[in-house]
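What you see is the complex with one protein chain gone and the rest in place.
Let's look at chain A:
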Amino acid sequence: MKSRKKWSQHLYKTPQDRPISATSSLSDNVDYLQRSCFYTDDLITRNLPYNNNKAMILYLVSLSDVEKIQKAIVEPLLLLKNCSVEEAVPVNFKKTNNLVEAEFALNAGQCLLVSEGSETIYIIDTYIPVKRAIEEPGNEQVIRGSHEGFVEHMQTNLHMIRKRINHPNFTVRQFIVGRLTNTKISVLYINKLAKDELIEEIERRIRSISSDSIQTPGFIEEFIEDTPFSPFPQVLNTERPDRVAANLLDGKAAILMEGSPTVLIAPATFFSLYQSPDDYNTRSLVGSFFRLIRLASFIIAILVPAFYISLISFHYEVIPIDMIFSVKSGLTNVPFPPLIEAAFMQITLELLKEAGIRLPRPIAPTIGIVGGLVIGNAVVQANLVSNIMIVVVAITAISSFVVPSNEMSTVLRILGFPFMIAAATFGFIGIVFALMLLLMHLCKLESFGSPYFAPFAPINWKDIKDTIIRVPRWKMNTRPKDAHPSIEKNEYYSREWKNNDKQK
């Protein structure tokens, strides 16, 4: 603890450093500010005499809105004589006599107004955010429902969430982390609904971040998650405001970061990674069907290659007699053991996928030709891989892409490998043990104090309503318990009209 304090104190300046008070000499103050920025070339200083007093404004031209400075600071001060700064400047400002604070404000795109004979420095808000248009996130598309996605500007993102939850209990807490990057992050939750302990725990973990830089939400995730070496994501990543709003309404908390469209939601459960906003826009029967398909995809992605390997290397007798000949005929010419075959195909697939992401768009179709024709067909003709193995790997790949969460889909494909190895060494028993190990791991995981594999471990029948199936909304009377929300009921009797009908 001691060494940590030392480290943070002596490396870089922080806004919390001991304040340095401004003097009444204009040149001294400006000199300090310029020196503190090491005379960086995008620092603009300009003389701006007003009320017959010498004064200067300083701003970073790269972050500040020059037009706004012109309109809101320079023009009023030059035109309005005998008028104080408070009266003349029409935009938000703050006063300080702490040079350290002024220095950091300058670096956050604010404009400083320093005048002769005064120790007060005006910090005037002239920051201009550069943002792109709101688009649908490419990695989380839906068929029906909102097509908005987060952007790199936090205020815009907050706007998108706030317009979905118009309630005074919706709370935003801001933190600044990273001593060099000074990244703004916000924790969002609905007060009185999210459990206090959860919010305290998240805030405690965020406060303990003591790092030079926070560049992506992935940094925050790795700093605050419970089990860093688990393959499963314990925080939900999303770029969809509707998904964030839905989770906030379940009593969870969201973490936004300036400069990234990805929002973290904590606590996450295994099944929350399998929910998509699409499910709630389709009829409940259809939604349930999709949920079951996704669950099946999890089992298929992990088990099918392993099952196939154990079948053809240990348990031939399980294959029905009519099928055994076709399986055998495909295998006779292949010189490799099934594990090598499967691993070869899986790795090829990963290569194709990775190449598909990196390739520039105009030459992307090449991958389709190489992957589909050359590898799919030629590999079998060259007797490197059996026909059925191609089918198995293809099914595995497709089902791993069914998961709505991209991290999870990669996890699925990675988990396939240990299962294949277990199957190749111990057959069915290997698979059973690997499955047990996976299940034990899932039972063990906890995300911010909530069991990860809820509602199955621990079993809670009530909460299955929104996991492997999706019951109609009017049946979801209570919130899922995994985030321990303080208010359990979320729906009373919205279909009361039906009863009224009958009574008439």
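Some points to look at:
We adopt the following convention: a residue touches a chain if its C-beta (ideal position, glycine included) is under 8 Å from a C-beta of that chain, and two chains touch if they have at least 3 such contacts; residues count from 1.
Throughout what follows, contacts and distances are computed from a predicted model.
UniProt records the chain missing from this view under the protein name "GerAB/ArcD/ProY family transporter", selected from "GntR family transcriptional regulator", "GerAB/ArcD/ProY family transporter", "ATP-binding cassette domain-containing protein" or "Transmembrane protein". Checked against the full complex, the candidates A:167, A:315, A:462 or A:475 give a single residue touching the omitted chain, namely A:315.
Across the entire complex, the residue among A:78, A:437 or A:487 in touch with the chain not shown is A:437. Within chain A, the residues in touch with the undisplayed chain are 315, 317-321, 426-433, 436-437, 439-441, 443-444, 451, 453, 456-459.
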